[in-house]
Structure formats: C-alpha cells, structure tokens
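Of the protein chains in this complex, one is absent; all others appear in place.
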Amino acid sequence: MALQTQPGTRPGRGTAPGTAVVPRARTNTFSALLHRHPRLRLAGLLTAPAGWLVLVYVAALAALLITALWTVDTFTGKVTQSWTLANVVQVVTDPVYQIITLRTLWIALAVTVIDMVIALPISFFIAKVATERWQKLLVVAVLMPLWASYLVKAYAWRNVLAEGGLLEWLGTPLGLHSPGYSETAVILTLSYIWLPYMILPIHAGFERVPDSLLEASGDLGAKPWTTMRLVMLPILVPSIIAGTIFTFSLSLGDYITAQIVGGTTQMLGTVVYANVGAANNLPFASAVSLIPIAIVMIYLFVVRRTGALENL
Amino acid sequence: MGPKKSLKVAGALAVAALALSACGTSGGGTSGGGNAVAKTSIGDGEGQVSILAWPGYVEDGSNDPKVNWVKPFEEQTGCKVSFKPFGTSDEAVTLMRTGQYDVISASGDASLRLIAGGDVQPVNVGLLKNYADVYPFLKDKAWNTVDGKNYGMPHGWGANVLMYRTDKVSPAPTSWSSVFTDAGKNAGKVTAYDSPIYIADAALYLMKHKPELGIKNPYALDKDQLAAAVSLLKDQRKNVGEYWNDVVKSVQSFASGGTVIGTTWQVGANIAKADGAKVETVLPEEGATGWSDTWMIGAKTKNPNCSYKWLDYIASPKANAQVAEYFGESPANPLACALTEDKNHCATYHSGDASYADKIWYWTTPVATCLDGRKDTTCTDYSEWTKAWTEIKG
Partner (left out) sequence: MRLSRSAKSVLGVLTALVLLFIYGPLLLVVVNSFNADRTFGWPPKGFTLEWWGRAFESEGVRQALMASLGVAVVSTAVSLVLGTLLSLALQRYKFFGRDVVNLLVILPIALPGIVTGIALNNMFTTILGVSLSMWTVIIAHATFCMVTVFNNVIARLRRMNGGLEEASFDLGAGVFTTFRLVTFPQLRSALLAGGLLAFALSFDEIIVTTFTIGAGETTLPIWILQNLFRPNQAPVVNVVAVVLILVSIVPIWLAQRLSADSVGVGAGRDGAGRAAKATAG
C-alpha cells in the first residue's frame, strides 16, 4: 500500500544512527557465521515470510482451484472428489456469467477512472501548492475517513441516495436527481470508499518529484501544462498504477456494497457469495472465482513492467 | 520468472495441495443421520453449549441490557452459552457443517439439508418437558421430522406477508398478482426477498393461477415448473427496485417511498408502523410462504446434555415469549402468549390461528426427490435454484 514516508525529515535534528556506540568485535560465533555466509543470511531472512506465504496462501489458493474441478453431492451437499469440467464450462459459456463479468469489469474500471480523476488534482494541490502547514492538515483530512468503518460508509451512502434522502433534498433545487439504488449508486459508493487508497500512492508520487526539476522545466520555458504532461506524468505513472491496483481489485471482488446500494445489481462477488453460502456449492463458487483471479493476474502481469508493483 | 518455471512451481504446489485436500475432504460417503440413535436420558450439564441462531434468538444482554434470557438459563443449568448469529439459512448450513456448534435454530430450508448431510442428530422429544405444550400444527412436519424421527424442538413461525404503502397503492392489494403480473403498475418500486428460496413465492402464485403446470407444492418443482417460475420472476425483475435481504433495509425503502409494495416479515411492518410509515400488510388470497424454525442438535456435539437443556428451556413459556416478542414472530408454545409484554402479541401474529397457519407454505429445502410424492420425475434441488436465482437477477 501506498504512503511511503519520505526518508528522513528535518535536517539538523536528531542523531544519526551511526553515532551510537558500536560494541567492539564480539565473539558471537553465530553472528560471525551469518556474516561470512550471505546465503545463510538470505535463508534466515526468507524462510519465515516465504514459508508463510506458500503454506498459508498459495496452498489455500491451489486447493481452491482444484475444488473447482470437483462437484457437490446434491443430496448431502458435501464435496465429492469426482473430476469434472462442468463447473468451469458453465461459468465460461453461460451468458449470465458473461454479462455479470462484464458488468463487474465496467464497475471496477469506472471506479478506478473516477478515483484517478479526483485524486490527481487534489494530490497535486496537497503536495505542491499548499503551504507546509496546510499540507499536514490536508493529509490528515484525507486519511481520516479511512478509519470510519467500510460498512458505515456504505450505509451512509444508502441514506444519501435514498428517495427523499440527502442527495435529493440538496439536489432537487438544482435539478439533480438521485440515481436511486442502482449500478450507478454502486460505482459512486465504491469510488467514495476506495478514494483514499488512490490518493495515498499518488500523493507519495508527487512528493517524490523534486521541485527543482519542475523549476528547471519552467525556466526552460515550458508552460505548466507541458511540465505536467512531459515531466511530472512519466514520474507519476507507477504511483498511479499502484493506486489503480487497489481501486480496481477492491472493486472487482466487492459484494457488500452491491447488496447495500445496488438495488438489483449483481457482481461477481455476489455470485461467489451466493454459491458458497447458498447451496454450499464450493466447487461452483471456486469456478466463478477463477474469473477475478484471472483478471487480476493479467492486470498484474501487464503492469509489472512499469514498476508499479514496487509502489504499492 | 520464465513461464516454464512458474508452471513447474504451480504444478508442484497443486500436487501438494491435492494431497493435502485428499486427506481432509470426506470421500463423498454419506454418513446420514438415518441410523443415528436419539438419547434416552438427560444427564448433568457439561458446563457449556455453543449455539448458532438467527440474530435476536439468543440474547445475553450485550446488545440491550434489558433483553436477556441467556443469563437465567446459565444460572439454572450451569451451561455457559456462546452464540454465533447468521444472516441467511444458507450461511447457517455452512457454519453448522464445521461441526463447531452444538445447537442451531434452523428454518425449514436449512433443516432438511442438515438432516440429509448427517449434521444433526435425532432428538428424543419425550425428554423435553415443554414439547407437550407446543402447538400441534408445528409437530411432526416435513421440515422437522424424517422417517418418523423427530429432529428437534419447534420454535417460532411467521409468514412472508405482502406489505404496501396505503397512500401510494390503491386499491389495496389482495393477491400476489400485484407483485407479479400487475407489478408494472408500480414499476421500479416493487421489492422482493433476495434469496433463491423466493422462487417458491412465484411457484405458489403459479400453483393457484396456472393449474395446468401441475404444481402441488411450491418446493417440489420439476424442470418445466422451475422454468415457468423463473420466467415469471424474470418479468418481475423489470419492475423490481430493490431485492432485500435484511428487514431494516426493506423498511427503510418503504419509509422513504423507494419501495411501495412487496414481500416482508411481520416484524418489518411493525417497525415501519412504529416509525410512522403509512404501510399495511395482508396475507394474500393465494396464501404465502413462511418460516417455521426448529432447534436442532449437532450430530457430533460434545455437550449433548446442555444442548437438550437449551432446547427445553427455549420452549418454556417465559423464554419463548421473550424471544418471540423480541424477534417479532409467533411463539411455538401457546403458554407464552400470556407472558408477552404486549398482551396482543399473539393476536397480532395470528399465533393460535390454525387456519392462518394452514395458508402458509413453510420454507423447505427443495431436493431431487420430489417433496409432493411424485415418483415419475426428479425435482430441481437447491443448487439449481441458486443458479436460477443468479440468472433471474441477471
């Protein structure tokens, strides 16, 4: 996730770590052993986290994918280990699931674009225009909603969008109408909820653009717009993509917001949830979940080369 | 990482996972509850019992200090209660399958799945002294009794009634046709329950209006009958503003006017009226679907004595009155009617009204063996209903 702090802060304050008293050479043999053998050091560093990821997560995912090839005994509702492609075939060929997949993709893309359009100017303002005092306040202001519960925010939007709710109440004099509980409502609400996750990496990205570079560009005669397009944007691309990974994949798997403000809207998450809870059909739910897994994997693969994964 | 290497890694992992899961999953053998034997006596409590139930069925004062019927139970029996609520019958079944719970309050659309899966055990109702008082029309029913064996203590029941805004819908509806064939009159303002089990509501409507389909039981639909129900629901979908899955949500929409007509529970109507919404409910002429809950005991429970004690306790007049009133449904024990705070509670919920209860088709899990006794065809089961529901919502 975003929000890398800039290394170091006020110059001239605090003590440099190097000034701490370093003990004389010790006869700690284990430490010495580690020092002499970098591979051993690597093994020490890597074993715990990589083991954790593989044993907990990769194993769980692999088991889930295999389950997609099994079926459920319709009488007892328990998983039977007879191999079949029926679930996967149905998910891929049934037009219902194609429509739901396209709708989910559309929602995730729309949310991502909306958040990007909102996050860019506000992050720029915070990082490059606002005075130092305001900067701090604004960062806090943007971060705070992150701590209000996801559910409460979704419910708040339910109230905002209700017939006769806040939006109509404020909007009617201006000729605005609430979209009601619909796909549009889902897009709006998700954009709202995930916005901070887009602002954070983009803001961090702007922070990394040196002011001197912008000044140089200006001195050489570039208009602000040109500077933005040719100097700033290329530096920002990885941060923007990092933000999109969050908004895109968080939206892609959502089903709770769809339930709260979606009216009749179904997303992929809705289908997975319905099949895993309802009917207890884990194999079919696994087959459906292959779709978002595939989409996210493809997306990660495409953006991998931009270096965005290092900016999350 | 080259694609070949990653494939190799993935392959190795897959094999490992396969080996792991092979030892974990049961090989599909059915350990049905059919051969299990009910207890013959209740011994001393084991000290604890874990309960899986609808929200509002097991209140220990943590939500509202004044609402607490767990404490008296703990004091009487020494069985400490831990409680997990669930939102839908489907979630309930999934959770119960984990084998972590001793007792569950199962609606009819969950109970048969649990019995078939061998997740619950037969209950010797002779050991439960409050069982004798329970309304006779709740005993020995398809959703709590299989092959003559009782599987639990009846709890509360209620109907999925039709609610409408008195100021927006006129004339007052008397038939479910107002949400099906005539739904266009309130286009975009109709609501429906968001669960595959709602297909039964459409089937019930077709049962009365399209006799040529030959539907005898809305939970026993063959392929053609299911298709007819699905197409009715797809037509309805065009006029639906919102599917609801929790009562408060549907009440909000009724109160704001986003919804003007649709199915709800009596408790929803009560909340809406208490908040001043102009709504009324009706049990339409076709009858209605509804729920009748049963307290059941897990097949692998380590606390059978405390479980029996809970089943008996929760049907006792005082506790039954508290639960029924808090949740908003009819109690199972008629003696509870005298102990509710609102003396009209049982009248409001038509508790002892057997003719009202007769018009209700209680939620039952659709299974392949037709519940209406047909032998010449197979019926659609719940997993097919689930997929059909996805298709209806589109």
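Order as written gives the chain letters A and B; numbering starts at 1 within each chain.
Heads up, the rule we're going with is that a residue touches a chain if its C-beta (ideal position, glycine included) is under 8 Å from a C-beta of that chain, and two chains touch if they have at least 3 such contacts.
Everything numeric here is computed off the predicted structure, so don't read it as measured data.
Visitor: Write out, one label after another, the shown chains that touch the chain missing from the document.
Guide: A, B
Visitor: Taking the full complex into account, find the residue in B:Q100, B:T166 or B:S231 that is in contact with the omitted chain.
Guide: Spelled out, the listed residue whose C-beta touches the missing chain is B:Q100.
Visitor: Could you tell me which of A:V54, A:L69 or A:V113 touches the chain that is not displayed?
Guide: Only one of A:V54, A:L69 or A:V113 touches the chain omitted from view, namely A:V54.
Visitor: In the full complex, which of A:V142, A:V186 or A:I240 touches the chain missing from this view?
Guide: Of the candidates A:V142, A:V186 or A:I240, A:V142 is in touch with the missing chain.
Visitor: Touching the hidden chain in the complete assembly: which of B:A106, B:V247 or B:A288 does that?
Guide: B:V247
Visitor: Extract the touching residues of chain B with respect to the undisplayed chain.
Guide: Where chain B meets the chain not shown: residues 1, 5-6, 9, 17, 20-21, 23-25, 50, 52, 55-56, 61-65, 82-85, 87, 95, 98, 100-101, 246-248, 251-252, 255-256, 267, 271-272, 274-276.
We take it that only the chains that are shown with their structure count from here on.
Visitor: State, to the nearest whole Å, the distance from the C-alpha centre of chain A to the C-alpha centre of chain B.
Guide: 36
Visitor: Okay, in this complex, where on chain B does chain A touch?
Guide: 10, 13-14, 16-18, 20-22, 25-28, 30, 32, 88, 90-91, 93-94, 97, 113, 116-118, 188, 194-196, 237, 240-243, 245, 249, 252-253, 256-258, 367-368, 381-383, 385-387, 389-391, 393-394
Visitor: Over in the complex, which chain A residues touch chain B? Could you list them?
Guide: 54, 58-59, 62-63, 65-67, 72-82, 94, 96-97, 99-100, 158-159, 162-165, 180-181, 259-260, 263-264, 266, 271, 274-281, 284
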